[in-house]
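Since the structure comes first, as C-alpha cells, the remarks are kept for the end.
What you see is the complex with one protein chain gone and the rest in place.
Labels run A, B, C, D, E, F and G following the written order; every chain starts at residue 1.
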Amino acid sequence: MTADPKGVLTGIHFLDGDHAACEGALAAGCRFVSGYPITPSTEVVERFAQRIPMVGGVFIQMEDELAASITMLGAVWGGKKVMTVTSGPGLSLMMEHLGLAYITEAPCVFIDVQRGGPSTGLPTLPAQADMMQVKWGSHGDYEIIALCPNSPQECFDLTIKAFNLSEQWRVPVFLMMDEVVGHMTERVVIPEASEIEITERRWTKKAPGDYRPFEACADGVPAMTKAGEGHRIHVTGLTHDERGWPALTPKSQDKLIRRLTNKIRDNADALTDIREEECEGADVIVVSYGITSRVASSAVLQARAQGLKVGHARLVVAWPFPTTRIAYLATQCRAMVVPELNLGQMVHEVSRAVAGSVPVLLVDHAGGTVHEPQVILDRILEAAR
Amino acid sequence: MTADPKGVLTGIHFLDGDHAACEGALAAGCRFVSGYPITPSTEVVERFAQRIPMVGGVFIQMEDELAASITMLGAVWGGKKVMTVTSGPGLSLMMEHLGLAYITEAPCVFIDVQRGGPSTGLPTLPAQADMMQVKWGSHGDYEIIALCPNSPQECFDLTIKAFNLSEQWRVPVFLMMDEVVGHMTERVVIPEASEIEITERRWTKKAPGDYRPFEACADGVPAMTKAGEGHRIHVTGLTHDERGWPALTPKSQDKLIRRLTNKIRDNADALTDIREEECEGADVIVVSYGITSRVASSAVLQARAQGLKVGHARLVVAWPFPTTRIAYLATQCRAMVVPELNLGQMVHEVSRAVAGSVPVLLVDHAGGTVHEPQVILDRILEAAR
Amino acid sequence: MVSTGIRIGGLGGQGVILSGIILGKAASIFDGRNATLIQAFGPEARGSACSAQVTIADDPVAYPYVQNPDVLVVMSADAYTQFIPTLKPEGLLLYEEELVTPKDLPPGVKAYGIPATRIAEELGRRLVLNIVMVGFFAGVTGVVSLVAAEKALLSSVPKGTESLNLNAFRRGYEHGRSLVAAA
Amino acid sequence: MVSTGIRIGGLGGQGVILSGIILGKAASIFDGRNATLIQAFGPEARGSACSAQVTIADDPVAYPYVQNPDVLVVMSADAYTQFIPTLKPEGLLLYEEELVTPKDLPPGVKAYGIPATRIAEELGRRLVLNIVMVGFFAGVTGVVSLVAAEKALLSSVPKGTESLNLNAFRRGYEHGRSLVAAA
Amino acid sequence: MSESTLNDDLDLSGLPLVDNPVMPYLRQERIPHIWCPGCGIGTTVNCFTRALEEAAKDLDKVAIVSGIGCTGRVAGYLNLDSFHTTHGRAIPFATGLKLANPDLSVVVYSGDGDLFAIGGNHFMHAARRNMDILVVCVNNFTYGMTGGQVAPTTPIGATQTTMPFGNFENPASLPFLADAAGATFVARWTVFHVRQLTRCFKEALGKKGFRFIEIMAPCPTLFLRRNRLGDGVDMVRQYKERSVLRNGADTKEVAVGMEGDIVVGTFVDRERPTWLDAMNSHFSSVLGDRYRTYGG
Amino acid sequence: MSESTLNDDLDLSGLPLVDNPVMPYLRQERIPHIWCPGCGIGTTVNCFTRALEEAAKDLDKVAIVSGIGCTGRVAGYLNLDSFHTTHGRAIPFATGLKLANPDLSVVVYSGDGDLFAIGGNHFMHAARRNMDILVVCVNNFTYGMTGGQVAPTTPIGATQTTMPFGNFENPASLPFLADAAGATFVARWTVFHVRQLTRCFKEALGKKGFRFIEIMAPCPTLFLRRNRLGDGVDMVRQYKERSVLRNGADTKEVAVGMEGDIVVGTFVDRERPTWLDAMNSHFSSVLGDRYRTYGG
Amino acid sequence: MSDEAPVRKAKGTVFVQPEVCKGCSYCIEFCPTDCLEFGREFNAKGYHYPILGRPEDCTGCGLCGLYCPDFAIFGMRFKDLEAARAAAAATPPTR
Partner (left out) sequence: MSDEAPVRKAKGTVFVQPEVCKGCSYCIEFCPTDCLEFGREFNAKGYHYPILGRPEDCTGCGLCGLYCPDFAIFGMRFKDLEAARAAAAATPPTR
C-alpha cells in the first residue's frame, strides 16, 4: 500500500530533524498524536498540531507523559496509527505504558529526542544515553525495535519505517533521535505519496465469533481489530490467553511472553539494518549510530587519509541488536571502536556479540555536545596498533 | 556506629521476607517511608505503618508511585533515612525519580518485590525480570547498587546493608526481592541493636560559608547536610557544579557524571559480594541470585550426587556487576550455567564478563513460579558434557 | 535428613495461611527444626483460592516449594481437586469433611476427615475452622509437637481470642488422635 | 571540496536561528549546494544566549558542528567574547556595530561592522535586525548568491512581511558591498 | 443453567431454559467472577447492564475501560469491547479511544483508588476538557484489590492496613472535585439504590460530555470486616437508612463520613461543548474550508 | 554594585555602597537571571523576599521547592535551602521535606503547568491532607520554559504553539480547584499588585496548613507576543484595569478569560488540623504512652 | 409443600444457580415481599443459598436479581416467562 497523499508534503524542504520526523509520521499515516511538551522534542508535536487539522486527525496535548503515552494506546484500539514524542524525563514516565503497549501488542511509535541526563540534566543539549532505557526500562521481559537517524532526511525516512515495522510486528517502535539531529536543519526530500510504501494494519477478516484477538498468525503476530466492529474484544495488561482473557498461570505466561519475545528475537537478522562501508578487510571497524556516526565519519576519513584500513558500520536499527552481523564483522577485523554519547551503552552489546574475539574500544562521552572527531581518531589509531 | 535500639526487634521470629525487610529498615535507622500499595510488596509498608508510631518517624501513603518516590527524596534533605517499596508497575513509575535521586546523590533505598511482567502481568507471582530495569530504566547514564536476598533472614540483613551502602556512597540502593522471597516465611534472627553496624550519614562539619554540597571527599562522595542547618544549599536535577548550581555545559556534565559513575565503577570490586561454593576446580559453575539460588542449590546438589564437579556462585550484589570475579571464575571452569526467572538479563553481564572464554548457558523462565530443579540440573549436565 | 512437605489448600478467608504459619512457627521456633512456608494467592492480593506450602525439615530448606506433599490438608472441594494429583503415592490426606468429598482417592493414600466447620460453628466462630484443622494435623501426624503447636498458636492469634483458639485447636487435635487410634 | 563554516551568535529574540535558516536554505535549496544548520539555545527552550552554526559545502556535510568558523557573525557583545577565540586565523568577522565593539581582535582577522539595529529601527521594526545581518553577510561574503538568498528569505518570513524583510536584506547587502568595495 | 427453586406449582421440565437477564451482557465463561461474597461491585454491574438494555444501546458501539483494582475487573466480565488498562490511567486511555473513534460510547468503570488516588490528575483534566466519556466510580472507601489500604476516600477513623490505628487523613469528596474540575453531570447513589442507579446510568448514557457517577459499595472483606461493620448486607442496610435524596445539592455539602447522612441524587447537570465538538467548531470557524472536519 | 543615577544633588562617592534590599535574599553570583525582559516572575520574587523580611522569618528555617519551568528557577536564585526537583513534583518533595523536618517553613514556588498540568494530582492530594506548605503558582497561562505550549490555564482563544489556531480547550480555575481539594487559604493577585501581594505572602507565611496563592504574571516572550498583546508592561496595565478586589468571593465565580474581570483577593481562609498535627493527636489519643510523639 | 392451597397467588418466581451463590443474603434482605430464605444445604463453595420460602409472595419483581452481586438469582413475572422462554428457544442461551 502507498501513502495517503493527504499527509504527504511532497517537495524539497529545508527542515530540522524534529519537523522532518513529523512529516514522516504524517506520510506514514499517523493521524493521532498525544504528547506533552519537552525540550528538545516539542517541535515534532508543534508541527503536528499545526498540520493535522488540514490532514484530518487529532492532536491532543495531555496533562503529562503518563497520559500522553496511554491516550495513544486508547487511540490504537480506536483504529488510528499513533505516536507520542518525548525526551529523557518524559520517557522515564512512559515506561509503564511501554510495557502495556508491548503486552497488548499495540502498534505505536515513540519518538525520543535524547538530551543530556540523568534527571533534568542538560535539557537543550544532546546525548545518546537512553539507548538501554528503551530496551530495559519497563519492568518484565520485553523487546522493542529502535531506529537511529543521523540526519533530517533520515528522521523523515525512518519515521515511516518505524510506523511500518510497528504495524508489521505489532510492537512499539522507537525513533532514537538526539538534540543535534532534532535541531539540525538540512535539505529533506519528500517524495510523491505514490512512492512511499506503507504497511497497513493487519485487520482481521474474521467474524466476531471466530476471531481471537491474540491468536498468532504464522509469523507470530495476531491480526487486529478495533473497538466498534462487533468483535467485543478484551484487552488487558495482565497475562492473557488468545482470547485476551486474563490467564494468571506460569503456563500462559510462558506461552504469551515467549511468543512476544520471539516475534522480535527470531527476526533479529531480518530486521538488521547496518550501513557498512569498507568493512571487509578492515583492520579496525568503527561501530556507530545516530549523530555520532557523522562525527565518526570524519574521523574515519582522517584515519584512512593516514593510510589505515578502517571500516565503518552504522547501526540504523539498534534494537534488536544485530548480534549476528557484528559477530561476523568481528571476524573481519582486528579491533572495533564504538563511539557513543554516553558512558557505554550499545558497546555492551557489541562486546557481547564479539565475545572476546577482538578488542572493543569504547569512545565514551558524557554528552552535551558531540565528540571531537580527533578523540575518535585517536582511538582508531590506538586500536590499529 | 551501632543501631538505635528503638527500631530493633531483637529476638527469634517467624517472618516472611516482606516483614523481615521492614524490620531491617527499622534496624538500619529508616524513619521515613513514603509508599504506594502494590502486590506483592505491600506488606513491607503495612508493617512499617504499624511499627513506626512506636519507634518515632513517619509513614505516609502517597497518591501514587511518582509521589512516593520523590516524597522520600524530600525527606532525605529533611535529614531522615528513607525508603520506598514497590513492585514492577510501580517501579516503572519511579524511573524519573531514580534519576533525580542519583544526580542529587540522595541516600535512599528502593525495595522492589519482583512479580511477573511486563505490564500488570502476573501480580501475585514471582519473577526476576526487573534486574536490568534498575540498572537502565532511567534516562541518562547512572549506576546503582542492587542486592538480592534469597531468604527472609537475608531480607533483614541485606536491607541493613542496603541502607549502609546508600549512606556510604550516596547512591540509590535496591533490594531486589521477588514474590517468593517476599511471601516466604522462615525463622529470622534479629540480633541486639549493639551488634548491628550502621553507617551514619556523612554529615559535613563545615560552616555555611565553607561548605560546598557537591564537592567530593577523597572517595568521590560529598559530605551532606540537611535543610534548616544554615547551609543554604541548592539541590537540582540539572547538571550542576560543586555548589549545586546549574552548570549547563558539556564540561560540567563530564565532570559531574563521571564522578558519579566512578563512585560505583571504581569500587565495583570492593562492592562485590559473591557467595561461592566449590567453585575452584569445578567443571561447571552455576551463577545465580535471589530465590533462584535456592532452586539452583537443589540442582547443584543433585549434580554433585551424580559425581559432577559443580560450583555455585551466588550474587548477593548484582549491581555493580562483579565483572572481575566472574571473569576469574570463568578461568576456573569449562562452562557456566545461569538460571534466572526471566528470559535472559544478568546472563548478558555474565557473558560480557566471560568474553567468550567458556560457554555460558542460560536457563530462562518466563516467571510465575520458580524453575523446576530438574531443568537446571539438565542444563548443568549439558554444560558438563 | 528428615523432611516433610505439607500443602494446605482452601479459600481466601478460611485462614489457610495462618494455619501454615502456626505449623511453621511451631517447627522452626518451638521445636528447633527448620521450616519454610510459601503462600499463594489468587489475583493480586484479594484472596479467593489460596494455598500454603510448608516444608518442615531437620536441615535448612533449599528448594522452598512442595511439589509432592507428604501431607495434604484441604478445606475446599476446589483445593482437593486441584491438589490431590500432587500428593505423594503413600501420602496423607486431611480434609474438611463437609466441604470435601474425597472421590477418586489414589490408592495408598491415607485419608482422615473432620467436620471442622461445624466444630468451629459450635465453638461460636466459623472463622476458627483453620485452627481446628491445625489441631487435627498435629493430632494425626505428630510432625509438630503438641507443646510447640500450642505455643505457636498462642503467639499467632489476636489477643483476647486465645482460649477460643486453644479450644478449637484441641477439638481438632483430639479428633485427630482418636481417628488415628481407631485406625 | 569547498566548505565554509559560519557561526552566528546573538541573544534569544534577535532571530539568530532564522538568519541561519535563510543562509542554509539559500545554499542547499536555491544554490544547489549542501548546508547543515545547527542551533544552540540557552536553558531548556527559552532563548537567552543563542547561536547558529552553518556549514555550506559542495559535498554532503558529515561533522555538523563549526568548531572554527571561517565567518563569524555576532549580534551581541557576549557572542563576540564567546566566539571570537574560535574564529579561524584568517577568518572574517561581521558584527552589529552598536552592540559589539570588537576589542582584542586577533591579527589576520578581517572585520566589518554594520549598525543593523539602527537600520532595522529605521525600517520600523527592530526585529528585522537579523535580516539586515543576512543581507550584510551575503553582500560581504558572496557565499550565497543574491538570488538564492532572496528566494530563501521570501520563503522563510511570514506572509505580509515580505517587502519589509526584503528592504532590510537589501540595506544590509548594500552596506556589505560598499564596505568590501571600499576595502 | 438456572433452575427454579419454586418447583411444585410449575412444571419447568422440558421447557427451554431461561437466562438471567444479565447474562447476554457478560462473558459467561468467565463467571463465577473473582469478587468476594457480598462485594457490591457485582450489583452495580446488574444495574449497568439493565441500563444498557433500557437505553437500547447498540452494544457493538459501547466500549468499557477499567483501571486496575477489584472494580477494574468489570471490563473483563462485560461482553463489550473492553479494556483493562494500567492502574489509574483508564481515563486517558478512554480519551484516546473516544477521540480516535467518536462513534463509540465510552464508559470508564473503576475504583476510588484507581480514579482518585493515582488517577486523580486525569480525572481532573478530562473533566476540564469535557471529554465525552461516562466515568463510573465504585467507591468502596478502600483499595480492595491490594488488600485494604487507606484510599483517598477512606473516612476518618476507619482502620486500614496502612492506617492500622485508624485513618487520620481527610478524605476527598468526589462530587465536589468533579464539579470543580468541570464535569457536566455528577450523581451519587449506593448499591442499595438499584432502581435509581439503573435509571441514573440510563440517563447518563443518554447525555454527552464528561459525566460522573459515584456508587458507594461495600467491601466486606477488607473494609467492613476490618472495621467491625458486619457483612455487606449490614452496610447496604446502613446505606438505606443513612441516605437522603437531594437532587441539585451543592457539591460542597455532600461529603460522607463513617456516620451521618449520605446525600444521594443528581448534583450537577449542565451543558458545555465537548472537547471534540469544540475542536470541530473552532477549526471550522478559524480555518474554514481548509479544515477537514474530523469524524473519527 | 548599584550606582545612583541621581548624581548631582548627592555626592555618593566614597560612601559604602547600598545593596538592593532584595539582594540578601538572592544568590547574587547567579544574577542576572535567565528570565526574559518584562517577565513577571522576578517581580513576584521581590514581593516574596520583602514578605520574608516583614514576617521576620528565620531564613535558615525557610526552604523553597520548585518544579521545572521558568518559575521553577526561582528556587535557584533564592538564598535559602532550595530544591529544584522534577517537573510537577515539587509538592510531594516538599511534603517529604516538611514531614522529615517539621521545623521548616516550606514554600513551593512553581509554574501553572508544573503545578496543575503534570502536577495536578499532587496539588489535590496535598490540599486534601492539609499538608503544611505554602504553594505559590506564577500563572503566566503558558508553558514558558519549553516555548509557549498550551497550559491547563490558557484562556480560550489564545494562540499557543500546540494550539496554533487558538485554544479551544476549557481552562481550569485554580482557586476553585484549590478550594474543592481542601486548601485552607486561597488567594489571587497579579504582578500589578506588588504591595498587596507582599502583604498576602506575609499573611500566608504566618499561617499553617495548605495555603495557595495564584499570581497572574505576564510572559511577554511566549504568551503576549504570540497573542499580539504587547509587552509585559501592557499586560500589567491590563491587570490593573481589569482587576476587581473581592475578598471571600465564591471560588466558583473567579474564573479568568482573555477579557473581563480578574477577581483578586483572599477567597478562602479557614482552619483545619494539618496532616502532621492530625497524626500526632490521633496517635496520642489511640496509642497513649506507646506513641513516640513525632517532632522531626 | 403443604397440601393447602396458598392464600395468595404468586405473580412470579425466581431462578437460582446455587453453585455461584456466595450467600451474601442481599436477595433475602431486599426482597420487598420477604419471600426468600436460606436453604439448609451448602453449595460446593460452602455457602447456604436462597430458596423461595414463601413462593406465594413472590411478585417476580426482579429486585433480587438486581441486587445479587453474583448473578446467582433472578426473578421473573409469570407473564414475562413465556416470552423469555420463547426467546430462549429461538436463540439458545448465550452461556
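Here is the rule we go by: a contact is a pair of C-beta atoms (placed from the backbone, for glycine too) under 8 Å apart; a residue touches a chain by one contact, two chains touch by 3 or more.
It should be emphasised that the depicted structure is a prediction, and the values quoted were computed from it without experimental measurement.
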Neighbouring shown chains of the undisplayed chain, as defined at the top: D, F
Chain not shown: contacting residue from F:Gly148, F:Gly182, F:Gly209 or F:Gly232: F:Gly232
Contact partner of the left-out chain, one of F:Pro24, F:Gly206 or F:Gly257: F:Pro24
Touching residues (missing chain, whole complex) on subunit D: 11, 76-78, 98-99, 117
Contacts of subunit F with the absent chain, listed as residue ranges: 1-6, 8-10, 15-24, 26, 28-29, 31-33, 35-43, 45-47, 50, 79, 191-192, 194-195, 198, 220, 231-233, 236-237
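In this text, only the chains that are shown with their structure count from here on.
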Minimum number of chain-to-chain touching steps separating subunit A from subunit G: 2
Centroid comparison with subunit C (C-alpha atoms), farthest chain: D
Length of the line joining the C-alpha centres of subunit B and subunit F, rounded to whole Å: 38
Subunit F and subunit G: spacing of chain centres that average the CA atoms, whole Å: 62
Residues of subunit C touching at least two other chains: 42-45
Residues of subunit A whose C-beta touches two or more other chains: 39, 42, 53, 63-64, 66, 89, 96, 100, 119-120, 123-124, 236-238, 246, 248, 369
